[in-house]
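One chain of protein is taken out of this complex; the other chains stay put.
Entry: chain A
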């Protein structure tokens, strides 16, 4: 009753009274708000340097404005096309493979009856996520370099040595496999949570109707997590041009830079190392714009198909 009255009152109050009444809620939200304002919104002002010829001594208050020159330069730089294509291809691989693998794993885990085995499997699958990319890359180098363990083993079996670290043909595939190995287990968590939300009665009813395991998966499990998959997919599209700077930077070498150099590594090289801040900010901004357009489009599509979308 009291709650109802409060709700009615609220409608008639000005924002001042509402604010006073909800002051504790605001207080609780304050740290989060401050975090976003200080670390996410204030730095957004740095974007202005994409429209300047930014010089550190002059700062962004006194650097010269150059309009869209930096953006024009993007389209005049032949490498960027190549890096964009590399980024897009690696990203596609990641969406097709690295994005879907956790769904399979989550469903498989869900089907496991033995609780103990499930726990152990989950723990083992989560573990690689906690290794930093530096460690993963280090392990890869030690295992696969020309005098690494794998090649020693192959040699002792009389087989030909393999070279996957500096081989253009498999570089992208290797990147995606690394991502799958490292992140798939961790990626299952949200799906597993969604799976617990499916009403057990549905499975019982299906069993009564004679549905086998596969049928249950296709007609109950998958539809049950469809909206979760969709939301994660839309969010993933927003970072479609972020393909994992750390990982690629660590694995990149002169032999594979033709296929492995991506926008992030280029921005790092030109911006941080060579000090071309304005230009690389423009590249980064454009990258963000592409991501935003994809999110908006995907979200519209999702809503058009009757799903809820992310907003």
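Following the convention adopted for this analysis, contacts are C-beta pairs under 8 Å (C-beta built on N, C-alpha and C of every residue); 3 or more make two chains touch, one makes a residue touch a chain; residues count from 1.
The rule is short, and it goes like this: contacts and distances are computed from a predicted model.
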| item | value |
| --- | --- |
| Absent chain [UniProt protein name; select from "Potassium-transporting ATPase KdpC subunit", "Cytochrome aa3 subunit 2", "Spore germination protein KB" or "Extracellular solute-binding protein"] | "Extracellular solute-binding protein" |
| Among A:56, A:158 or A:210, the residue in touch with the chain that has been omitted | A:56 |
| Touching residue (missing chain; options A:128, A:161 or A:309) | A:161 |
| Of A:14, A:43 or A:78, the one touching the omitted chain in the full complex | A:78 |
| Residues of chain A in contact with the chain not shown | 55-59, 78-79, 141, 145-147, 161, 163, 165-166, 168, 253-258, 269-270, 272-277 |
